[in-house]
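The complex appears here without one of its protein chains, the remainder shown in place.
Our next item is chain A:
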Amino acid sequence: MSRALVALALLAAALLPLALESEGYAIHVLTLALLFAALGQAWNIVGGLANQMSLGHAAFFGIGAYAATILQIRFGLSPWLGLVVALALGGLAAALISLPTMRLRGHYFALATLACGEVMRVIANTAAPLTGGPAGISVPFGAEGVWMMRFEGGRPIYWLMLGALVVVTVVFEVIRRGALGYRLRAVRENIAAAEAIGVDTARVKLQAAVISGALTAALGVLYAQFNFFFDPDTVFGVASISVRIALMAIIGGIGTAAGPILGALIVIPLEEFANAALSDRAAGLSQLVYGAVLIAMVLVEPRGLMALRFSWTFRPRRASA
């Protein structure tokens, strides 16, 4: 994609909220989509570049959300400093999870990471004195101001999420084009050959995991500031976070910068639409429809919508019969 096109899309994304009602539903959904695009992009570093299908990214997300919020409640710490703490804790947690799991392949890796997220959920539910337990935790109300990330209306947090998406996407692209990106591809495509030509495969996987985990935790902080309230089952949830993050990239196109963005812009509004349209008919119906659409997407093009776009561009005459 050309630079001009990217700049234009970014400008449009930045100006869009001015055309929307500041407290409205549309801006809320779009902000959520930006958050999940950024999460999918952070996941893409391990899931896409190294092809390690983590289903445990909720662990980092929840750690960031809880750490920053608890520090804000207890010590009045600014969420901006909470971001720094979350980056450090997310990176550390990713290192601790990565060291024992990095040798696992395919669904073994997915299941092991899934278990890590579940362990965090159980801990957060149990450690009620610290986390508030199953009842959840609220971001304290305070005076409006940039320092405490408390804004009027929905626009500033939208712009904050957009900024976060830009940062995470830049990090992803820098990694992908740099030495680490090449080494991760080598790990993904043939680990024995990678080692034999001098790639420290363990170190490369660890680096990717730490960067991905740190960014995911930081996004957890922004989620807390966006939603004001959360509980263990939400931020450490398998379906609500871990699988959903992975789906953004898988639906959109794994290993590409555009993939998670495309995925989130389609999936998040679709979810919201399904919820709104079907939730009053029968409990769970919206989930069912949502699940069916996802399965259909994956069946049509397992490499994601990005690949679908390419096949349309490059094989336009196939469907002429």
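A few points about this structure:
Note that contacts are C-beta pairs under 8 Å (C-beta built on N, C-alpha and C of every residue); 3 or more make two chains touch, one makes a residue touch a chain; residues count from 1.
Assume contacts and distances are computed from a predicted model.
Among the names given as "ABC transporter ATP-binding protein", "Lactate utilization protein", "Ion-translocating oxidoreductase complex subunit G" or "Cell division topological specificity factor", UniProt records the absent chain under the name "ABC transporter ATP-binding protein". When you scan A:Val85, A:Val199 or A:Ile261 for touch with the missing chain, the hit is A:Val199.
Contact with the omitted chain, checked across A:Ala65, A:Cys116, A:Leu160 or A:Ala186, is made by A:Ala186. Along chain A, the points of touch with the absent chain fall at residues 177-179, 182-183, 185-186, 189-190, 192-201.
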